[in-house]
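Up next, subunit A:
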Amino acid sequence: MAEVIMPKVGDAMTEGKVVRWYKKAGEAVKKGEPLLEIETDKVNLDVEAEQDGTLAAVTVEAGQTVPVGNVLASVLAPGEKAPPAAKAAAAPKKPEVSEPEKGQQRRRTDKKDSIKHTTGEYQEAIEQQGLRKDRTAAPSANVVALPEGGRRRSSPLARRMARDLGVPLEAVQGSGPQGRVIAKDVQNFRGAAEAQPAAAAPRASRVSAAPLMSTLPALEAKLVPLSAMRRTIAKRLAESTGPIPHFYLTADYDVTNLLSFREQVNAIEGIKTSVNDYIVRAVALALHHHPYVNASWGDDGISLHGEVHIGIAVSTPEGLITPVVRNADQKSIREIGDEVRALAEKARNRKLLPNEYQGSTFTISNLGAWGIEEFTAIINPPNAAILAIGAVESRPVVIERQVAVRERMKITMSCDHRVVDGAAGAEFLKTLRQYLEQPLRLIV
Partner candidate 1 sequence: MAEKSYRDAIREAMIEEMDRDPNVLIMGEDIGVYEGTFRITAGMLKKYGSKRVIDTPIAEAGMAGTAVGMAMLGLRPIVEMMTMNFAIVAADQILNHAAKVRYFSGGQVDVPMVIRGPQGAGVQLSAQHSQTFEAFYGHFPGLAVVAPATPADAKGMLKTAVRGKDPVIFLESAALYGMKGEVPEDPDFTVPFGESRVAREGSDVTIVSYGRMLQLSLVAAEKLSKEEGIEAEVIDLRSIRPLDLVPTYASVARTHRAVVVQEQWKPFGAAAEIAASITEEMFDELDAPVARVTGEDVPMPYARNLELLATPHEPQIIGAVRRVMYRE
Partner candidate 2 sequence: MPETKENSVSTIDPAACAPEWTEILKRMIFIRRFEEATEREFRRGKIGGYLHVYIGQEGVASGIITATRDRDVVFSGYRDHAHAILRGTDPNRIMAELFGKASGVSKGKGGSMHLFDVEHGFYGGYGIVGGHLTLAAGAAYALRYQGTDRICVCYFGDGAMNIGSFHEAMNMAGLWGNQGLCPILFVIENNGYAMGTSVERHSALTDLVTRVRAYNIPGEKVDGQDVFAVRGAADRVIGQIRETGKPYCLEAVTYRFSGHGAADILQPYRSKDEVEQHRHRDPIIILRNRLREICGVTDEDVRKMDEEANERVAAAVKFAEESPVPGGTELFTDVVAEHGPRQINQTE
């Protein structure tokens, strides 16, 4: 008996189609006589009988595609009987191939989609060798040995985000290979940092949703491109007065009402507020109206901060530090007070975490307690301004042509002229005046 198989007739041929049978099962065939026509991806060819005899056991019908090497039929020598197995194979006449081997099946389906074609086989090759599937291993770590305690690894994106968010990279725990700080780490760190002050004052947070306080519209964070004029102003001013061209605006506020308001608040049992807490809130609200004061200079543009974070200058034995009340515009006077005191305490004990003293958008320095009537402060970069608060004093003033004694407080704002022009600063101080002189505004 001779098997008639699907012959491989091309370099890349993996399967062939039976186009038609010239002979039927049971018909006599002669050696060299065409038995059937096959079709490959390139050609149509006749398959000839390799010996004289009778065609038998035709298992693949016209129209079917089978892998190379698949038996299509057999030719029985004269007098030879078909073996029973061949008959059994012929019997089912499945529309698909007669149970091809697993490997062949894979290659057959593979061929239809020439991309997927090697997946299964590849798997097999890998398994044989006991190799990893994704054999492109990560680049080997520490090809060049870096010194111990050297620079912290971080992705470029993480570094940029940290810079933009004012997050100290050293404080962030990296989750990438070799402790690389990645973007996710910076985001997580920042989220935690924002949650932290609230955690430091848990009691205050309960009061935070003070119904009296109106909800402020959200601020928009954006980069305002520098106009040519703005660049020139910045350059000229910087040349004349150093990196930050300062100018100063001084205002004298009447805080009589504020003091009496505070007295009433402090009369409530368990509540203690300082004048500074009111100033922080007033400044935070005023900044909300003047985004250009709540801003930073940069070579690419002026960054308007989407949030208001007030730095409070605190003197410690080692020197000055400015803990930050984050989102001060969203907090009540009492919350601010609690937080400032907690932060000041930490500052004096040198317990401040970097995220508690970095990232301010505006700073207040209050020397009132030292009896300083009025002074100027140096801007805390990258803030665009700082407010120097003098002592509250009783002074005679003229009100409606009458001399009266009022409680007065002088404040001086130092402005980065590249960002804040004189008029803009004055407008801000005007708004601040409304908050400080009409303190009910602070809670409605």
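Details
FYI, a contact is a pair of C-beta atoms (placed from the backbone, for glycine too) under 8 Å apart; a residue touches a chain by one contact, two chains touch by 3 or more; residues count from 1.
A word on the picks: all candidates are chains of the complex that A comes from, given by their letters.
Small disclaimer: the values here were computed from a predicted structure and weren't measured.
Candidates 1 or 2 all come from the same complex, and the one touching subunit A there is 1. Put simply, subunit A touches candidate 1 in their complex at residues 11-12, 41-43, 111-119, 121-122, 124-126, 128-129, 131-136, 138-139, 155-160, 175-177, 182-184.
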